[in-house]
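Of the protein chains in this complex, one is absent; all others appear in place.
Chain IDs A, B and C follow the sequence of writing; residue 1 opens each chain.
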């Protein structure tokens, strides 16, 4: 595997163990190596040996006894199909933005395995709280990709029903949804949906957030509350190495999954470009939660292959060769290689999936372009669940005012 | 020593190591011991073997090679005197509240060693950010105890100059001062006051907060920022076992000093009732920071012997025998025993200190009772550093209005 | 009026704090989905004892002592509400709500709108507020104006035991998020409470005393100040009409406008700082809607635009009898 970041020397790491991973010895003013060097080295937050991997970038499958998973053709073909389709509509989202059909698109390119692996580990009765890049999770929750478009075209803030789909609305204020997820999981426990002998009755929640989000107070408080109430919540951090222009080293000296050590619950790091490992680890983590051993922190070590959003220009802050190196670790390629090499799939399957992807893209695009601007009264609807005379009056006055412009086509006249 | 809380069994702790301290194995749905039991056990956050102690409750002195300290009579007598005097005015604060001279008092009883040890480790050029219970730190920073009274009598919000004294104002919104301390420490580093060959030039900052405060997002963000900028800040958590009525187990499954592991900097637990250990460990921690190895987390394991404040009624939530058990660990008694037994001090010394304490109490009380209510214009002063016409006008109007009541004694007429 | 089902009910003098406690208890009994959560709300019963005995009777799973983190309290309550619970969160003092402000602005207030009604937010945020208790910094603030500015929230406050008992239950059964302000310095004041006779919906303002010369409106902790002022004014032959707003968002200005059309003069009394506040809003709106009825501009007796002062100065800071009478006189002199 390509080693993308400097690895801390074994010696330093050993010395570091005393502090749970950081290499500052107990003796003050100790001179060699310089604290600066030690800290810089540790900052690298390299992938490290702890990475759980089942399917290597070269397509070689090595089971991990701690995270057992039955791999058959149906499973792997399904995961492959998921990833290809998700990537396809993601690319179409980018294109639609370039063509002025969307104000913005948030690409997931490179994170397909991290998302499909996690998404396919969920049961219908589980609950998921996404951030804003989780199109792959949405896909697994049965949300049609076209339902995502309203957010990026500006016609709605959430095109699906969080309760019915088990998929909360996209959350844009970094980190605050993680507390909501924890609360939801506390509710699952209160409802007796944890630790039941009938495993089918059990439920868990998964919260998605990025490497940057780990710095937010809300994410900490979520971990504190989850630990305090044994909440069945999986904290699923997609470490895609960047928070817009800031590398993960800006957020932490040590690997992010170490955070769990401070709270006393399990934390693991999985190869986020290995869909099988992501699936196996998330299944394990969700099972831990369902059976009462929650919470669990999972760090999916992956890479944001594209810009932060279509508004971003990554050439200003990172080298092209970094992305090139990660390309060799592509989450889809390794599955394709394994499927082909093992004979689980042949070219007709790949062609079929490609065809399906093209059809999805066409449908996605057509839907987008045909989307209607909602009427102005939409602005006042569902601000409250119960009537609010003050707001009703604002609405009535505004609609009366608007009516005076009757002759002019309303949208666009302002 | 009295073992106050159940200790986690060694076996469980070993199993737990994998997760940095929590005992939930990697195998899902593992049955024995029940997750509930494991978690409950770990929750106990018992004192554990990690406690750094130099002077035992029985007054036996055992040097710790990692935290060397030269103990002589002058040092120990000084620390003893500090603690006795601080305890004396603290008790007087309680009494003054009971007699209606203060609206509230926040007792430090039981935490004298944790504070005097830390306070005496500071240099004049260091900076300290207290919470609201740090009367012992104030004492060490050269703030006269009478300067604390305004806050509790309601005549001011801060009776000293934070910049000149190196002691920030009391902070009441739990945890938010810890970020301010980190920022101040970032400034020390920017000023080149860290890692200089001339150690006398170096500076560090210490932030005080409680066990409850560790749950606040701001404390997390402070640790994230401090780690990111190698800020020379000691996070000094006085774990006095209670956040008003909530035991520390409500905030964390694992000992609080483990939090440092998640951020990659040193975290240690010291016997907070051992003034020598607190002094040695804080000196070490401050030196680490001054020489560039910051931040450092210190958990001083102690006990709030009195109520949370004079408004609180601890009989509602904790057993009297808990306080009784801790009484055997009294921070002052063990020093007295050692002084006496080692011949470093005799009864004339103890009498002298008691006399000094009585005099302090008398002065403290007299000062309190004589304190004047500030004039009404104080309400408008220093809201801004530069003139503000809008507020000046509010003040002028109000003073004109007040003047109409000239015949009535102003304070009390409203 | 004090009769229900033909049975006469005693209107027992009850403290406001006890009435809240009774109201919480009634809601918890009526609906198992009602939870109480906050710092020290369990064994201690809250620092003001408003939740006294609830954990003992309903258990730790219904009354949660939480870790010390306000964003955590409100943020997890949001998730519990999504799950079908009706969490009643307690913020220990007014000055401690701000660490939870983002959750309130960005999640609590927006979720229903964001999801076009798919997610409801039946969440109550109880906040003891206001000064006059001789407390240290951050324990005597009147932050209601911030919340009135947040679309998607409802903001109410009670001024007596009867309202406390009924309004807290109404807040809990409301499907929208309600910030429920409790006048902490009135917690121990007793008033008749007839649990059989509800005083009407929590979103309506109420004329507490009819009068003819000047309308004075306020809410929560300042209502007793208004009563005293009206008594004093009456001695001087001035008749004040007193209105208790009860709901700060939405404002029920109907009774206020009706009153102003009669008196032509309005004084708004509040502890909240003046600038960009709920008192500004009342003044602006009443002027817009009753412009020709006003014989004088709406005058405000409000907190000064300063941080809350040390408590020995709070008597200068707070609206009091003299300040209200002064404003009444200024209004009449216009």
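Operating definition for what follows: a contact is a pair of C-beta atoms (placed from the backbone, for glycine too) under 8 Å apart; a residue touches a chain by one contact, two chains touch by 3 or more.
What you see is a predicted model, and the numbers here were worked out from it, not measured in a lab.
Enquirer: Tell me which of A:215, A:240 or A:273 is the one touching the absent chain.
Expert: A:215
Enquirer: Among B:93, B:154 or B:169, single out the residue that touches the unshown chain.
Expert: Answer from the full complex: B:169 touches the omitted chain.
Enquirer: Please identify which residue in B:152, B:225 or B:257 touches the non-displayed chain.
Expert: Checking each option in B:152, B:225 or B:257, the one touching the absent chain turns out to be B:225.
Enquirer: With the missing chain put back, one of C:175, C:258, C:305 or C:326 would touch it. Which one?
Expert: Among C:175, C:258, C:305 or C:326, only C:305 touches the chain that is not shown.
Enquirer: Residue by residue, what part of subunit C touches the chain that was omitted?
Expert: 71, 95, 98-99, 101-102, 105-106, 109-110, 113-114, 137-138, 145-146, 148-149, 151-152, 249, 273-281, 283-285, 287-288, 291, 296-300, 304-307, 334
Enquirer: In the complete complex, which positions of subunit B touch the hidden chain?
Expert: 156-158, 160-164, 168-169, 171, 173, 176-177, 179-188, 190-191, 205, 217-218, 221-222, 224-225, 228-229, 381-386, 388-391
Enquirer: In the whole complex, what residues of subunit A lie against the chain that is missing from view?
Expert: Touching the chain left out of view, subunit A contributes residues 103-104, 132, 150-157, 172-176, 212-213, 215-218, 243-246, 250-251, 311-312, 316-317, 373-374, 376, 378-380, 383, 390-391, 394-395, 398, 401-402, 405, 411-414.
Definition applied: only the chains that are shown with their structure count from here on.
Enquirer: Among the chains, which is located farthest from subunit B on the basis of C-alpha centroids?
Expert: Result for max centroid distance from subunit B is chain A.
Enquirer: Take the average of all CA coordinates in subunit B, do the same for subunit C, and state the distance between these two points in whole angstrom.
Expert: Taking the average C-alpha coordinate of subunit B and of subunit C, the gap between them is 36 Å.
Enquirer: Can you list every residue of subunit B that touches 2 or more other chains, as numbers and ranges?
Expert: 215-218, 250-251
Enquirer: Hey, what residues on subunit C touch two or more of the other chains?
Expert: Residues 66-67, 69, 71-72, 99 of subunit C touch two or more partner chains.
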